[in-house]
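Apart from one protein chain that is not included, each protein chain of the complex appears where it belongs.
Every chain is named by a letter (A, B and C) in the order it is written, and numbering of its residues begins at 1.
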Amino acid sequence: MNTVLESLNRALLNALKTDERVLLMGEDILDPYGGSFKVSKGLSTKFPKRVLTTPISEAGFTGLAAGMAMRGLLPVVEIMFGDFVTLIADQLINHIVKFPWMYNQKVTVPIVIRAPMGGRRGYGPTHSQTLEKLYLGVPGLVVLAPTALGNPGRLLEVAIFQEKRPVLFVENKLLYLSKLFDINSSPDYSLEQIVLKRDHLEKTENYYPYPIYVLKIADAPKCDLTLVTYGYMAEVARNAMLRLAYESEIFVEMIVPTILAPYQCAPVIRSLDKSKRLLVVEEGTLTLGWGAEVITRVVEQLPNRLRAIHRLASKDFPIPASGYLEREFLPNEEDIVAKVRKIMKES
Amino acid sequence: MNTVLESLNRALLNALKTDERVLLMGEDILDPYGGSFKVSKGLSTKFPKRVLTTPISEAGFTGLAAGMAMRGLLPVVEIMFGDFVTLIADQLINHIVKFPWMYNQKVTVPIVIRAPMGGRRGYGPTHSQTLEKLYLGVPGLVVLAPTALGNPGRLLEVAIFQEKRPVLFVENKLLYLSKLFDINSSPDYSLEQIVLKRDHLEKTENYYPYPIYVLKIADAPKCDLTLVTYGYMAEVARNAMLRLAYESEIFVEMIVPTILAPYQCAPVIRSLDKSKRLLVVEEGTLTLGWGAEVITRVVEQLPNRLRAIHRLASKDFPIPASGYLEREFLPNEEDIVAKVRKIMKES
Amino acid sequence: MTITETNETLYSMIYRIRKFEETVLENFPKGVFWGTTHTYIGQEANAVGVLSHLQEDDIVFSNHRSHGHFIAYGGDMSTLFAELMGKPSGVCGGRGGSQHLHWKNFYSNGIQGGIAPIATGMALAEKYKNTGAIAIAFLGDGTFGEGIVYETLNLASLWKAPILFVVENNHIAQTTPENLTIAGKIRDRFSSFGVSVVEMDTSDVLDIYQQAGKSINEVRENKMPYGLVLNTYRFGPHSKGDDTRNPQVLKQIIKTRDPLRIQAERVSVGVRENITKKMDDEVLTAYKEALEAPLFEDIYENSSDDVT
Partner (left out) sequence: MTITETNETLYSMIYRIRKFEETVLENFPKGVFWGTTHTYIGQEANAVGVLSHLQEDDIVFSNHRSHGHFIAYGGDMSTLFAELMGKPSGVCGGRGGSQHLHWKNFYSNGIQGGIAPIATGMALAEKYKNTGAIAIAFLGDGTFGEGIVYETLNLASLWKAPILFVVENNHIAQTTPENLTIAGKIRDRFSSFGVSVVEMDTSDVLDIYQQAGKSINEVRENKMPYGLVLNTYRFGPHSKGDDTRNPQVLKQIIKTRDPLRIQAERVSVGVRENITKKMDDEVLTAYKEALEAPLFEDIYENSSDDVT
């Protein structure tokens, strides 16, 4: 397995192979095309009855998949561009996530909704957004994001087979092409994988199967700042970390969860114990993004023990088509480096 | 003008009277019914051509109103229950708010979307939510919430006539029946109204026409805690303030903005200078609610100067129909009193 | 079943629903129920006629006006009363309330239209699993304003979902008459997606029973979607006290279109009296049982942790 894309593709293949209840659904996912980003490539040829190409009806087929999930199947839905998750808001919020709780835990809706998000490809305002923040505060929904630091395919399989709650599985278009991180060939870094205990509300299992990754500069003499991010931005930030270490002797510890919601902030708090400086980086627009809740949960526990709290995110505007403007609006490696340097100077 | 409901109703009447471009649209808004919560009562009788009852097509008529707004009219749309704003997510996010910016500022979309939110009426999981948090981070959207401390009708008229950007106008079902606050007959309190300068991004006018209210206990000897909230929760918190002052000599300063997004946190920061303790109260579910961004903006500026940072919000669950459960899940006066006492004890 | 038995069963089901709903409306002002309710009075022949053909595993997806569907499905009245009262013993433990029910293969939700794809997905799952079960979804006329209904008709037709869409066209949506919400004809909207549809204009449960039997058979045999448009009348308010229709006109309608009265003529006076008594008893007993069931307050004392 080489890229995130391959890892995800193989996971879907494996899921289809090992369990007849698994069905894929989405626009243009049949071979030879295999979906806009090719995550479904090769699957419809092998499983023609269980890979269903849909009309352009995001709400309709998502609801339909939810109905299947409630009757024992394990549907995986692809929203062609994550920008279109706006169209499934009602199905997701007023139907899918509500059913288990409002029906007094008598049903489960084990649906996985995959959505490729993100910009940097010049697709413009309606095909470049990072919209998961809309759903991070929705009770009953699990939002996952693979990282090249871990095993994206494994994460997807866990979402399909182990997670009983509905899942929004957020992919990033540029992350698809990222190579899976291999610590053995990356002597500059050290990597730790944390698995958290579940909170008391969910009694069935004891551990979240969603690892949180902690990446450090190998043999870092100190920990200057805790950088929290996910998905593709972790790839960008990983490079920034290296530059900061080598160019400025600033040592960043990066925390990369694979579960975005429900929030799990313990590793962040642990890291802040040393660093006292927090920077949350995300590709979505700034206001009320994922980072706002991370920061809030941190400061509820540490109201006065941090020296710096910052966010780096997209500007609060639509995403422009023009490459120049897009670069200006989305956070990039240079922005992270500059931001961290500034924080270090000021705090 | 007596209640919030009457104030809003009168504002709509006035808007229809003074400007032919104003149109109302929504489900069941015709007389004699006058809308589910009666905000449109009497209007269709007086303006039969400009008060349009719609099919049950929230996305459709919202989009339609947006088209009207782009061609010179001033439509006001009612979403019968705020729970149904999920259905307009795509129109709002991928159409309405995007048009002005992506069309290079060549169009405006002066639409006002009114949405009655909130629980405590036993309507159950799909008719009791406070969902504005979905939209608070959407670039280009103005989210307003009237308060009984101010002039709800005036706020609505400003939204219709002065605001060129699309507006989500969040009402609360219980707030409708609240009496407008009259400082003259409320000697226990002192009230201040703050009007902020616009930030540099919006160059056209100098002041936000959206006041922020600061309510204190009259002649309070100190300021123990800054409570930030909006809408109906301000009514609940107002009573809690009084009890805290009289029963426990705890003096709370309450900040109530009428604009929820774009965020305006300067008065909160000013107040925290004295109090050093922050409590954000909202009726929406906790995670990534309005308060998360308020807190984040505050701590970005004051990373280590506060003694306590807390939120009070609905539990992260759907809202149950049962009255008992609903009371347990939504924040109420008793919860506020208890929370503030606890904060004071611990910090 | 003999024809007589069928007639008596249909009559008693209609009566049962009627009595249940009357009990709800009668007691609402006393404050025993929570929130709001949408009663089914006048439309009973639809639920009874259609759902009499259900087989064990068949699925029913209902909407905001669900009591009649729930009872005709075989749902327990006491737990339904309790649900409306917000009690732990309710159908959904008080969490759902009137519009959000689930029991066995019965489901309902209070968002207009959104149930359509879910029910269709359920039907497809059963087809995929080869259980032979079908789905039935109830939709009102006003609900045909929602786009999701059409996405669903398209998908159901393309993918041949074994589902019967039952449209209860009571010519009004809350307070809005059909002519302000429906352009063209509901019937044609089915055909335009290649879905066969039958339209009826009757409050005679026997007519509906017979046609529904055929339609459900077709769904079952051909494993395809069908539509059944039932023109009908809501006798009461949309929820409570919000009826804006002309009372004279309504009175006239009730005179000619009361399913209870129509079916009563097929049942002998004696049997009718027995049924009436029996149903009155059952409803009253169910109501009392619900009323006497413990409140959440009785169970939890100031502890909210256990609730979630």
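Convention: contacts are C-beta pairs under 8 Å (C-beta built on N, C-alpha and C of every residue); 3 or more make two chains touch, one makes a residue touch a chain.
Nothing here was measured: the structure is a model prediction, and the numbers come from that model.
Q: Of B:65, B:217 or B:343, which sits in contact with the chain we cannot see?
A: Among B:65, B:217 or B:343, only B:65 touches the chain that is not shown.
Q: Pick from C:58, C:146 or C:168: which residue touches the chain that isn't shown?
A: Residue touching the chain left out of view: C:146.
Q: For the chain left off this view, which of B:36, B:94 or B:258 is in contact with it?
A: Answering carefully, the residue with contact to the hidden chain is B:94.
Q: Touching the missing chain, which residues of chain B?
A: 23, 52, 54-55, 57, 59-73, 75, 90-91, 94-95, 98-99, 101-104, 106-107, 201
Q: Pick out the residues on chain A that sit against the missing chain.
A: The list for chain A reads 27-28, 30, 32-33, 36, 53-57, 59-60, 83-84, 87, 121-127, 315, 317-318, 320-325, 328-329.
Q: Quickly run down the residues of chain C that touch the omitted chain.
A: Counting over the whole complex, chain C touches the hidden chain at residues 144-151, 153-154, 157-158, 180-185, 188-189, 191-195.
One rule holds for everything that comes next: only the chains that are shown with their structure count from here on.
Q: How many angstrom lie between the CA centroids of chain A and chain C, rounded to a whole number?
A: The separation of the two C-alpha centroids amounts to 41 Å.
Q: Hey, how far is the Cα centre of chain A from the one of chain B, in Å?
A: Measuring from centre to centre gives 31 Å for this pair.
Q: Chain B to chain C: how many Å between their CA centres?
A: One centre to the other, that is 37 Å.
Q: Going through chain B residue by residue, note those that touch at least 2 other chains and give them in order.
A: Answer for chain B, listing residues that touch two or more other chains: 83-84, 87, 124-126, 315, 317-318, 320.
Q: Of all the residues in chain C, which ones touch at least 2 other chains?
A: 95-96, 100, 109, 111, 147, 308
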